[in-house]
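Worksheet: one structure, shown below.
Omission of a single protein chain aside, the complex is shown with its protein chains in their original locations.
Up next, subunit A:
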Amino acid sequence: MKLSYKWLSKYLELDLEPKDLAEKIERTAVEVDSVTRLDYKLKKIVVGHTLEVTEHPDSDHLHICQVDVGEEEPIQIVCGAPNIAADQDVIVALHGSRIKDNVKIKRSKMRGVPSNGMICALQEIGYPDNVVPKDYADGIYVFPADSHVKPGDSVMEALGMDDDVIDTSVTPNRGDMFSMNGNAHEIAAILDQKANFEVLKVQDEQKSADTLADQIKVEIDEQDVAPVYKLMAIENVKIAPSPFWLQTTLMKAGIRPINNVVDVTNYIMLKYGQPLHAYDLDQLKGQTISVAPAGENVKFTTLDDEKRDLRPEDLVITADGTPIAMAGVMGGMATEVSDQTQNIVIEAAIFDPIKIRKTARYHNLHSEAAMRFERGIDYSSLDDALNEAASLVADFSQGKVMSGVVVGNDTKLNPESITIALARINKILGTSLTSEEVVAIFDRLGFSTELDATKQTFKVTVPVRRWDIHIEADLLEEVARIFGYDNLPVTLPTGDPTIGQLTTEQKLMRASRTVMEGLGLTQAMSYGLTTIAKSQQFVKGDHELVKVDWPMTKDREALRMNLISGLLDDIAYNKARSVENVALYEQGRVFYGNGQAQPEEIEHIAGAITGSMQAKSWNEKEKPVTFFDVKGIVEQYLKNVAVAGEVSYVADHDRQGMHPGRTADVLLDGDVIGFIGQIHPTTAEEFKIKETYVFELNLTKIIHAEKKLQHYDVISKYPAITRDIAILVNKEVSNTEVLNVINETKQKNLIKVELFDVYEGKNLEKGMKSLAYQFTYQDTNDTLQEDAINDEFSKVIKNLEEKLNVTVR
């Protein structure tokens, strides 16, 4: 809420700087968005009186004005505003003045005619468009007679811009801070003062003999929708602009002045937090007013001239069954107060906050009124607000207040009493307050206390204007914030010790990330929500897709079932920005629907690499990524996390989105835990990426897989002997098949077999390939004899020849 420092000063003794007051409000009550001085940097802007206005000889829209600015001689100003005329009090920016945005105004010539300043619109001295009165929206501002301004007066003073506005951001629980009344009480508590809040009543001479109850009735069937509903009326009004002081007050609060009725309702809303609505009484005469849900198929034209389809549950005010307003949100065109209105009726009500909130939200009508109804209304000031409104309208429009208040509902709230113990306050806040100090705090808040001296408890009675306070914790908050959060001690929890330790799962996840980073992959974080197609990509098996009920876009419609598609999006994003070498991994969850309320959430780890593994440099060539680089990463990773089972790689020819000849499933003891391979060129093209290799592993399975224990093998001090062999074998025979034969052959001292060359092509028979292995033999207890090794080695050769039909080269 925009709080005028000057207005607040009417109720409080403010002897501190506005920014210091704002700081106190922020530290004690609600957040402050800004403190603005309205005349900030404005300079040499004065009231001018137009003595003579003639047309510019060389222009169809410019006027030459002689303006009295309080100096000896009038000054000449050329002005283009359509509404300029003689005998107006206007805003004059003199030569050397500064207007909005610190723009400097200088003497100049306009189409040859000297101009010694500028006549300004309100917008030009800093008012936003939406607060400028309609009459002056497209032209200069003209001071009304009741402003009593004189030429040469400071415009900033005249308009009350010599004021600071503290704009607060009110939390949902502090609806009371949406009124001057609430703010006056709150700031009084903060400053340890008593607020001097003035209430204006209808005076006897303002009353007419006519009784409102003779003209209108209110019947409300569902009491809950409007716990309070009251009407007062003013007759024989003259609709006109409201007094100058009221207009400037509203403009400072960010509200556009309209007329002497609407402005009063807005003023009362600011002062009491009680939204009011004014109807043209003559449109409602003899009818019965009610508040009820709209019901089926109701269309309603609101006063912004929008025809709206109401939801059946939207609350409406009806007159003999016809809707006349969306309760608490916006009035209707038909009963709007117009320039011709003679008699008006003012509604002061409290509506069901939840219903108002839903209506405002659905129709996107977040009016000042709706915002207040949503957060609650002060039951205890409604009568004052209505009464003061009637009095002010009568005063400003020369009308008379009809006798009687027509009441549709009048639920009363009683102040709540809450008991709290001193020990409890100190225990929870960590303070050592005395009962006197606590009583003093409640006193400042205007809460009465009864101290039970023996039990050291307080019975605290909370006034109705603080409807947010119901339980002990609410009182604790009041004590804490008035005592000051700054004054709380700074301690750490004591009590029984606890051990802070990551779980095995968490440790393994962290280790997985570290390993990936060590292998050159950078961690990515992609979106969990994606398209249906991308969610299902690369996924084998029958997994149920999980979708968002009401997606915002097709791009974020489904929960991902794989991480790779997100990583490919990342690679595409990089490629579009000419980053060609990308190596990313991601650790995160995929979601499989399983017929339960919540889907299965499985931790995965995936990687995607495109371009070169090695950045090109003066001493290194580029090294385009291959299938075996990605396989190497997975092998190293599985080695690091020490899965105990047997890892194998089985060609996978039919995983959608993957290259049919360059994809393998990764198996752990025969169970598929993931896959590696090249993205299918067609899929790569769809993603607009180049050749890319990926892997994706089920981290949950890896976490739960049996692990090898860390252990030590004695390192033999005897020399190792190596034997190399190159074999010619059918191309279809895999490395694994060769290794299987080697491993099946019983060899006592063989400690390692390493493939060191693979060759196909020139000089070889078609359909054949050459594989070269190095065998390493070593004994832990003795130096090996050449003969023994030769025996073992020839056994292997014999087996390879027999089982795989190889030729030793």
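Keep this in mind: contacts are C-beta pairs under 8 Å (C-beta built on N, C-alpha and C of every residue); 3 or more make two chains touch, one makes a residue touch a chain; residues count from 1.
Here, contacts and distances are computed from a predicted model.
Report the protein name recorded by UniProt for the chain absent from the figure; options are "Carnitine transport ATP-binding protein OpuCA", "Amino acid ABC transporter membrane protein 2 (PAAT family)", "Phenylalanine--tRNA ligase alpha subunit" or "Cytochrome P450".
In UniProt, the chain excluded from the picture bears the name "Phenylalanine--tRNA ligase alpha subunit".
Pick from A:406, A:462 or A:521: which residue touches the chain that isn't shown?
The single option touching the absent chain is A:521.
Among A:481, A:690 or A:707, single out the residue that touches the unshown chain.
In the complete complex, the chain left out is touched by residue A:481.
Per the definition of touch given earlier, which of A:10, A:217, A:556 or A:707 contacts the omitted chain?
Reading the full complex, the residue touching the unseen chain is A:556.
Just name the one of A:201, A:299 or A:547 that touches the chain not displayed here.
The single option touching the absent chain is A:547.
For the chain that got dropped from the picture, name the residues of subunit A it touches.
Counting over the whole complex, subunit A touches the hidden chain at residues 26-31, 34, 171-174, 353-354, 357, 361, 374-375, 427-431, 471-474, 476-477, 480-481, 485-486, 488-503, 506, 510, 513, 516-529, 546-552, 556, 559, 567, 570, 573-574, 577, 579, 581-585, 588-589, 591, 597-599, 601, 613-615, 617-620.
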